[in-house]
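What follows is a set of notes on a single structure, which appears directly below.
Up next, chain A:
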Amino acid sequence: MAGVTQVQTTLNGEVINFLCEPRQSLLECLRDVLGMTGTKEGCNDGNCGACTVIMDGRIVDSCLVLGVEAEGKDITTIEGMATPEGLHPLQQSFLENAALQCGICTPGFLLASKGLLDQEPDADEGRIRHWLAGNLCRCTGYDKIVRAVLQVSKAK
Partner candidate 1 sequence: MATIFIPTMLQKLTSGIKKLELDASNVRQVVDRLDEMYPGIKDRLVEDDEIRESLAVAIDGDVAIMGMLTKVGENSEVHFVPAIGGGF
Partner candidate 2 sequence: MTSNQVLSEVEYNVVGTRPVRPDGVDKVTGRARYGDDTNLTGTLQAKVLRSPHPHARVKSIDTSKAEAFPGVRAVITAKDLPFASLSKEELGGDYTALKFATDHMMASDKVLFKGHPIAAIAAVNGHVAQSAMDLIEVEYEVLESVVDVREAMKPGAALLHEDLRTNDMGETADTPSNISTHMSYATGDLEKGFAEADLVMEKEYTTATVHQGYIEPHNTTAFWNSDGQLNLWTSTQGSFQVRATVSNILRLPVSQIKVTPMEIGGGFGGKITAYLDAICAVLSKKTGSPVKAIMTRTEVFEASGPAPASWMRVKIGVKNNGKITAVETEMAMDAGAYPGSPVMQAIVCAFACYDVENGKVDGYDVVVNKPKSAAYRAPGAPQAAFAVESLIDEICGELKIDPIDFRLLNAAKEGTRRIEGLVAKRIGLVECLEAARDHDHYKSKLENGTGRGVACGYWPNRGFQSSVVMTVNYDGVVSLIMGSVDIGGTRASIAQQTAETLGIAYEDVKPTVVDTDSIGYTFITGGSRTAFATGIAAISAAEDVKEQMISRAAKIWDTSEDDIEFVAGMISHKSDEELRLSFKDLARQTATTGGSITGRSSVDPSGEGNGHAVHIADVSVDQETGKTDVTRFTAIQDAGKAVHPSYVEGQMQGGAVQGIGWALNEEYFFDDTGKMLNSSFLDYRMPTSLDLPMIDTVIVEVANPGHPYGVRGVGEAAICPPMAAVANAVTSATGNRMRSLPITPGKILEAGWDSVKS
């Protein structure tokens, strides 16, 4: 029987340690081990993007990352997006543009959008639609989500 491993990782800017079994995904570790339930499970097989987190600057599905793989990595989750000063511009834009209905996909969309604009601050509609294709939303038809991201993008 496999044992438990200690993992040290940087989570939302803070170095933390946690224990997990190798078979536990990063998603499970975040939610069940660390109690950070902002990252959502939608499909657990990499097809919905609800569990998107940023790892070393890239968006990944945390259901397809093992917790043990987080060793030495830098991870941002939805809990790390707002600062004490206020919401991230994307969060604010999602609110203003009514870019969420049920909200379950929202953390994933926000992280994915952040991942995009962090490296392509002037992404246009086509680029946004392509980038977000790994995130499923069933409520909005994507229109208001794309508009919310466009509002923050420098592309006009």
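In picking the candidates, the idea was that all candidates are chains of the complex that A comes from, given by their letters.
Throughout what follows, contacts are C-beta pairs under 8 Å (C-beta built on N, C-alpha and C of every residue); 3 or more make two chains touch, one makes a residue touch a chain; residues count from 1.
Please read these numbers as outputs of a predicted model, since none were measured by experiment.
**Student:** Okay, in this complex, which of 1 or 2 is up against chain A?
**Tutor:** Result: candidate 2 touches chain A.
**Student:** Given the complex with candidate 2, which residues does chain A contribute to the contact?
**Tutor:** Against candidate 2, the touching part of chain A is residues 21, 23, 31-32, 35-45, 47-48, 50, 77-79, 81-82, 87, 91, 94-98, 100-107, 110, 128-130, 132-147.
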